[in-house]
Structures are given as C-alpha cells and as structure tokens.
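Left out: one protein chain. Kept in place: all the others.
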Amino acid sequence: MRSSLRLELVAALAVGLLLAAVPMLIPGNITLLNLGILTFLYVAQGVAWNILGGFAGYVSFGYAAFFGLGAYTTALLWLAGWSPVLTYPIGGLVAAAFSLLVGAPTLRLVGPYFSIATIGVGEAMRILMLNLDKITGGASGLNLPTVVPSKTWFYFVALICAATSYAVAAWIRTSRFGLGLTALRLDLEAAESLGVRTTLFKNLAHIVSAALVGACGGVYATYLQYVHPDTVFSFTLSISLVLIALIGGLGTVWGPVLGAVVFFVVQDYLQTSYPTFHLLVYGLLLLVIILFEPGGMAGLAGRLVARRRGASAGPPAADPAPHAEHERAPMPRADAERPGTERTT
Amino acid sequence: MFTTQNLVSVAIAALLTAGLYAVMSYGLAIIYGVMKVINVSNAGFLMLGAFMTLMYFQWWHLDPVAGAVLNLLPFFGAGWLVYKLLVRRVVSARPIATLLLLFALWLVIQNVALAIWGSDDQSIITAYTYKSLIVGGFRLPLTRLIVFAVALLALSLLHFVLGHTYVGKALRATVQDPQAALLVGIDTERISALAFGLGTALSGFAGSLLTLLFSFTPDFGGPFQLKSFTIIVLGGLENFAGVTVGAAVLALTESFAVLFMRASLQNVIAYGLLVVALIVMPGGVAQLWARTRS
Partner (left out) sequence: MTTALTLDRITKRFGGLAALQEVTVQIASGDITGLIGPNGAGKTTLFSIIAGKTRPTVGRVLCFGHDVTGWSAHAVCRLGVCTTHQVVRPFGDLTVLENVRVGASFGASGRLGGRTAEEEAGEILTFVGLAHRRDSLASALTLAQRKRLEIARALATRPAVLLLDEVLAGLTPAEIQQAVELVRQIRARGITIVMIEHVMRAVMDLSDRVLVLNYGRLIADGSPAVVANSPQVIEAYLGEKISES
C-alpha cells in the first residue's frame, strides 16, 4: 500500500513538472494554454469536491455557490484596486465561511437529504445574487479590468490551483483526518462511538473543499474578466463537479483528475456544435458507472491492474453503492432519536 | 395595497395553484413512501409531459387537459420500465447511489429533449388561455380554474384508488411497513414497480397541466421538482394527506411573500423553505403541530 502511494505521488509530481514545462516547450500556443487553464481549474475543483463528496460521502449539488462567491469576491476586490493574486485566498476564505454557515445545519442531514438541501441552497444563492444587482451587476453581470496578466501567467496559476487541490487531497487521504472521514462515510454511528468527532470532521472537509473551489472561482473571474451570477453560480457547474468526481472515481485522489480531463475534453470538443451535449454523454456514462462500476474510472483501472497482477487483492474501490449493511435512510435527520431501537434477541 | 380585497384574491390565487402543486408532488410522495427513494428524475418526466402535450396540441390540436389524460398510460409504462431496468438494481445499495442514478436519468432526459426541441421557450395558447371569470367580485383566470378543477378531480380519484382498491391498500401497507407487507403476502417488488409507474404517470399528468399556466423549456422541470420536494418535506414525506397540506403551505407562502419582495425572488422562498423544513421538521408540518399540542 505504502509503496504504491509513494509511486502515485512521484507520478503526480512528474506529471506536474511536465505540465509546468509545456509553455516553455511549446511556446506561443494560445489554444493549448486556454485548454490547460480551464482543465486545471476543473481538476482543482473536482479533486476538492471529492474531499467532502468522495472521502466523507456527502454528495453536494451546491458547489457553484462557493465558486460564485470566490469569483465575486475577487471581482469586487479587483475593481477596488487590489492585485488579483491577493484576492484569490480571500475568495477562498469567503467561500469557506459560507460553507460553515450552510454546512453546520445541513451536514446533520443523512446522505440524500443533504444532497437535496444543497440543491436548494445553491439555487437560492444564484437567484439571490441575480437580484442583488447593486453588488453583482444582476442580469448584466460585471465587467472587470481589461489590463490582465498574460495567458502563460494564468496557465501557471491554474496549474498551482490543481496542484494545491491534489496535494491537500493526497495529504488528507493518508492522514488521521482522512481515516476519520472514511470511517464516518462507511458508518457514522460506529465512527462516532470509536471517538471520531464526526460533526467537526464533516464540517472541516466541507470548509477545506469550499475554500479551494472559492479560490478557483477567483482565478476564473480574472481570467474571463467578466462575472455573471448565472455563469458563476450555475447549477450546471455544480453538476459538473459531481460528474467529474463520480465518473473519475469517488474517494480516490486521482480519479477526479482523470474525470476532469475527460470531462473538459469532451465538453470542449462538443461545445461549438452543441453546447450541453457533453452533459448527455456524461449522464449516460454516469448511468453505466452506477450500474456496473461504482468505483468510476479509477475503480475500473484498479480492477484491470489487479487482474493483470493475477488478482492479488488490489486496493478496494471506495464505492457509492454495495453492502447490504447500509440501511436505507428512513428519516432525514441523522441524529434524530429512534424510539424502540432495543432489539435484544 | 393591503386591502382585504387584495389579500383574499392573493389567497384564492394561492389555493388554485396549490391544487396543481399537490398533483405534481403526489408522485414523488408515493415513490418516496414505498421505496424511500427521492425520485429526481421526476423533473425530467414533468418536462417530458409538457413537451408531449405540446406535440399532441401541434399534431391533433388536442387540448392540454386531454393531453394530460393521454399522458397517463405511456408515462406509467415509462416509470415501470425505469424501475425494472434501472432502480431495482441499485435500490438495496446505499441511498445515494439511487439518487445519483435517477439524477443521471434526469440529465439524459433533459439533454435528449434539448437535442429534439432546442432551448427556446415554448407555450400552448388555447382558446381560453386569456379568458377569465368574475366570481363574487374577483377576477379568476379560466386556466387556473380549469387546472384546479382537474387537479381536484385527479386527487379525488387517486384518493379513492389508494383507499378502496386492493392495489391501493397494498401500496399504503408497504409505505407503513414493507416487511410486514411482505409477510402478509404483498408482492412488494410489484408494488414498487407500480409506485414508480404511478408516480411517473402523475408527473406526466402534472406536466401537461403546467403548460396551461407556464411557458416551458427542457430545463424547466428543475424548479418545479425542487418545489415538489419542499411540499413533500413539509407534508411529512410519507404522509399522503400531508402532500395537500404542504402544497397549500408552499403556495400561500409564495403568494404572500411576493407582496413583500420582488417576484423574481419567489423561488428563493421555496428553496429556503425546503432547507429549513428538512433541518427543523423532519416529520413535516403535521409533526410540528403534534409537538405544540402535546
């Protein structure tokens, strides 16, 4: 296990360095830089989303709220004369603060109810922002300064975002914190009775991933030089993150990386002919994955590798599905007392 | 602004909407009740119901109300198939897997609709779309009255089926205690398929009625779907009678909120209510009531 982990980190570092060298190796290719910037931002967000959605098992459909808050924080500070770089962490902080505000009550809900609540929160935020036209520009959005750093600069910033997300997720995966998240995902009550501070951990995971997504929102705003509530708070964006992580592989660190690359390439390829066609492709892919390969692409890859090694018990894929012990959630409250649980035989 | 006349007319409008809201949410409640599954694909079927009605209207000049009835059978079949082919395979796994599966299905339906019909706003204008009746000094749009009457009829019929037929009783028994239902010889597997069919049929039906009041695009199922959640959560999730209560509460809240804020913020009320209801009243309005009385 440990040696394979080290191998994974070395590989990630190598890929990172290679990507960092691209602007030098192939200079002046703007298309490539643009492709890189957007892909890296998707990678950063998918990996970050997975910290709560994959590791802790709380599938949120509301991450656009964090992205949007980050984007608008950066936009407003930039308009007020700040240097963009300084605004990214602040956008992250604002997103993190908001995640604590909504997470503290909603993370008490059991799985699917949490997911539904996040749709409510995300959409409510979008509509609110559309109506706060004094601040957000409302339906006409905000135009941002036209003097911007070069594409190469954005390429590196986006790469740093992706690398940071990856590093944070990789660290969490191997840490005591990550073990606690896994435990609470598999069985909240058992984890709690073994001393895991489940409420604290869920919220921490939420905050960390929201901060990362918020910072990405800031980068996106400066890169496009324009923000609009319907784009940065869009439900489609929230869905994209869910799809990226699920199709890449929940609970693994590099699954969402793979998912994001495939997602963006498919989107980019189909964008001009049919703008939302990639969602159809992804919806179908998701159907197939949930029915046949709950571990996503990472799970599939793991299984193939295991088969080639002669089925030497590869690492288990973190799954959104099987195991009969998981009961169906009868009521939305996680901590609601269930009368009459005594079932002595 | 706040004359009695005004307030009464807002209340009447809200109640007329509530009928449609109840029909639209009933399917969700039935499926949730039987399987504890949150059927997000409902949004897709609502939208599909609307577009099929548009097709009937364009092909045969069929009235949306007739379209609603016509939708029942094919949508029942579609729901049955969705259960048999997809949901059945994952329903015993963790609940989030089912949610994601149905979500994926919604994405597929929505984007197929986009491919077929494009993203333009569609609407159905009938001979009575702009007519209204004056009753007791209140001007009531005819479409709203018709939708309300049809909804009421559908709800009564549904109530009869659930209350007085073998299938209806078996369904309610499964909602209350699946294990006990199985023990007394109810084929819960069939009941689940039936519930999915029935729920989807109701979505198709409600989708048709929606076309009388609103314009629509392939994206339009989402907001109504969220409202349906709000309604069944307010109603207490498994409580069929609660659906009507939830629908009334939501419609009234929305309508009166508009007196105090911009109309474009109306959906924020519904979504906010959803989140609050999920967190503070898992048993719905009825439970809150029971709590204050004991």
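Just so it is clear, A and B label the chains in written order, and each chain counts residues from 1 on its own.
Just so it is clear, contacts are C-beta pairs under 8 Å (C-beta built on N, C-alpha and C of every residue); 3 or more make two chains touch, one makes a residue touch a chain.
Keep in mind that this is a model prediction, so the values were computed, not measured.
Enquirer: For the chain omitted from this view, which of the shown chains does it touch?
Expert: Result for the missing chain's touching partners among shown chains: A.
Enquirer: Looking at A:Ala104, A:Ala190 or A:Val265, which makes contact with the chain not pictured?
Expert: A:Ala190
Enquirer: Please output the residues of subunit A touching the missing chain, sorted low to high.
Expert: For subunit A, the residues touching the absent chain are 174-176, 179-180, 182-183, 186-187, 189-199, 313, 316, 318-319, 323, 325, 337, 339-345.
Rule of thumb we're sticking to: only the chains that are shown with their structure count from here on.
Enquirer: What whole-Å value do you get for the distance between subunit A and subunit B if each is reduced to the mean of its CA atoms?
Expert: Between these chains, centre-to-centre, one finds 31 Å.
Enquirer: Under the definition above, what is the set of subunit B residues touching subunit A in their complex?
Expert: 36, 38, 86, 89-90, 92-101, 103-108, 110-112, 114-115, 222-223, 226, 229-230, 233, 237, 262, 264-265, 267-268, 271-272, 274-275, 278-279, 282-283
Enquirer: In their complex, what parts of subunit A are in touch with subunit B?
Expert: Checking each residue of subunit A against subunit B gives 57, 59, 105-106, 108-113, 115-117, 119-121, 123-124, 127-128, 130-131, 235, 239, 242, 246, 274, 276-277, 279-280, 282-284, 286-287, 290-291, 294, 320-324, 326, 328-333, 336.
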